[in-house]
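Our next item is chain A:
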Amino acid sequence: MSLLEIDRLSVGVPGDGTDTELVHELTLGLDSGQTLCVVGESGSGKTVTALSVIRLLEFVTPVRTTGEVRLDDVDLTGLNPNVMRTYRGHRIGMVFQEAMDSLNPAQRVGVQLVEAYASGRRDKRAQARALDLLREVGFTDPERVADLYPHQMSGGMQQRVMIAMALMAGPDLLLADEPTTALDVTTQAEILRLFRDVQREHRMACVFITHDMGVAAEIADRIAVMYAGRLVEVGPAAEILASPRHRYTRALVECVPQVGVRRTGGLPSIPGSVPAATEVLPGCRFAPRCAESSDRCHTEEPPLIALDNGVEAACWSPGSGPVALPDPRVLHSDTPKYALGQPETHARAAETLLEIKDVRRTFLTRGKGGSPFRRRARMNAVDGVSLDIRPGEFFGLVGESGSGKTTLGQLVAALDDPTEGTIVAAGQRHTARGLEGDARAFRRAVQLVFQDPQSSLDPRHTIGRIVAEPLRELTDLRGADLRRRVEQLLDEVGLPKTIADRLPSQISGGQRQRVAIARALAPRPKLIVADEPTSALDVSVQGQVMNLLLDLRREHGLGFLFITHNLSLILSVADRVGVMKDGRLIEVGTPDRIAAAPEHEYTRTLLAANPGIVPAAGSHE
Partner candidate 1 sequence: TPATKSADEAGPPVRGGNLTVRLAQDPGSLDTVRNTNAGTTYVGHEVFEQLVTIDAGYQPQPVLAESYKKSDDGLGFTFTLRKGIVFSDGTPLRAADAAASLRYWVENGSYAGSLKPVLKEISAPDEQTVQVDLTAPFNLVALVATSHGTGIRKEADIKAAGPTGIGRDNAIGTGPYKVKSWTPGQEIVLERNDKYQAPPGKSSGYAGAKNAYLDTITYKIVADSDAVLNGLQTGLFDVAEPSHDQYDQVKRDSTLKIGVEGAANIQYVALNHNAGSIFSKPEAREAMNLIVDKKAVMASQGVPDLVSASNGAFAAQSNKAMYSDAAKSQWDQSDPQRAKELFAAAGLKPDQTVRMITTDEFPQFKDALVIIQDALKKIGVNATIDSYDFATLMGRKNTQPDSWDVLALMDDANPPVPSYSDNVQGLDNMGYPRDKLAPLLTKYNAARTPEEQKAAIDDIQKFTAANLPTITLYSAKSYVAFSAKVRGYDGWGMEFADVWLAR
Partner candidate 2 sequence: MTGRRNRKLLVVGGLLGLITLLVLVLPLLLPDPDAPDPVNRLLSPSFEHPMGTDKYGRDLFARWASAGRVSIGMTLLITVCAATLGTFIGLVAGYFTRAGTVIMRVVDAWMAFPSIILAIVFAVVVGPGMLSELLAVTIIFTPYTARVIRSRVLGLTTRAYVKAARVAGMGPWKTLAVHVLPNTLPLAVVQCVLLSAGAMLIDGSLSFLGLGISPPTATWGNMVSDGRTYLHDHPTMVLFPGLTIALFVFLLNLAGSGLRTLVDPRARQLADRRA
């Protein structure tokens, strides 16, 4: 008998007229002491599943649940709310993604910890346990930490507190919903380690939700893959990673970028996007995106059936064997189709496209919160950075959160003025006094792509109007010419012409980012600053967008300043990579060199912390 048994669980929320089924007939089991990773793209129903197990979803929205969720043979779905409450915390603990939001900002964390113990009696035992747990999650001075307020702690510290809090009442089952997604790679690595230790120590079963196969590979005993509200594959972690069966799982595994693997020719991706929960698809929900789909896939929904090695998958044409992961050792010699990585071959090699010299940007910070009682402090978001980018070069900038990457990008795009130093982009000087010379010429030469495709498009403008905007402002194109150019641009980024009349809310995230890219291309720039253009996107779509950027670079000889925190990604595509920390550019080099021989200690940490699927020995012939 398993500790947790989910049996044909369906979760629906009432929509306009009919219920929308967010999770459909999900069946899963988990033994005590085991870690189950639930993976899947955004919107696949991972969070809904977890919240349904602990029955927290019903506080947010009216839900209709069918099926059973059994914990030690007790059906949780049938419990009355008061009994269910005694299960929360004591039998099932939960850790959430946004640690900052998940803690009460107005209470000391000590108090919040104590509240989690035996219905919050503030006795000595509870306090002692709180301090013990704080020590266990890695705080050397638990007394001090217990006295802090959430906002006085870093994201990593908060997440540790959250874990300690989930442990306070000693649950048998721990649900963790993407507890590391908001964290830096380095911090993420620590928290993952902590998770493993804690779980082993307390002999808990753990459901760990992530959308990152790499993370799953690090800590899972078993992996469950969800897609569009369905469980599509479940099995032992090693099996799933080494030899995924469902076509979706295989594609997902393939998409994970790997350190040391050059992929300038193109990244793997899955075409299309995840269907909305309301979308009616008679067959396999993955079929429209599946390269191997047959007619049957489109008409009949595949059941979850047991395959070999304890793996179950819901696929009419499951694959087998390892996914063709490129071998890092081999692919060092991979030569890109176009030798843009070697500037010598380029005609304009001598000139520089972008020259950043001793640039500093100082902010007068006013602390957090909306209160007037803020102490001003100076903080150097960018602290003396010098950097050259050649025409047509793809320069990758990585660094942990808050290291100043975005700030630098904004300086280059002249959305902000440096406090000190000069930036020369496409022949235009930019100093503390602002842009010198023709601002329009500068805008024509330098464009920017933002991280969040959703917020970078005005929700009230049609796609056509959005793409036309820079053309109207920066070029003389009008009327039919303008329309033709817009169509051409949409075509260039692989979007149908018809999309021009739609609003941003009517297209998918990946399409939105393409629109943003089309807009950036419109004035035929020489340099594009791309600030984490793919980090808001799912892995599968991330590949599509990256490929588009790489294609465009090849076709137009565009220079890129590509900002990301994804080290594996940037190492696989960039010509040169710079690592930022605390506003300084601490290391610049080719991806090969950085991957092979990182000079800076911090770079080494980054590399080590990078989660990834290390191709299992022997899985590669």
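Following the convention adopted for this analysis, a residue touches a chain if its C-beta (ideal position, glycine included) is under 8 Å from a C-beta of that chain, and two chains touch if they have at least 3 such contacts; residues count from 1.
On how the list was made: all candidates are chains of the complex that A comes from, given by their letters.
The structure presented is a predicted model; accordingly, all values stated were derived computationally and were not measured.
Undergrad: Given the candidates 1 or 2, tell me which one touches chain A in this complex.
TA: Looking at every copy, the candidate touching chain A is 2.
Undergrad: Would you pull the chain A residues touching candidate 2 in the complex into a rising list?
TA: Interface residues on the chain A side: 16, 413, 415, 439-440, 443-444, 446-448, 450-452, 455-461, 469-470, 473-474, 516, 519-520, 522-523.
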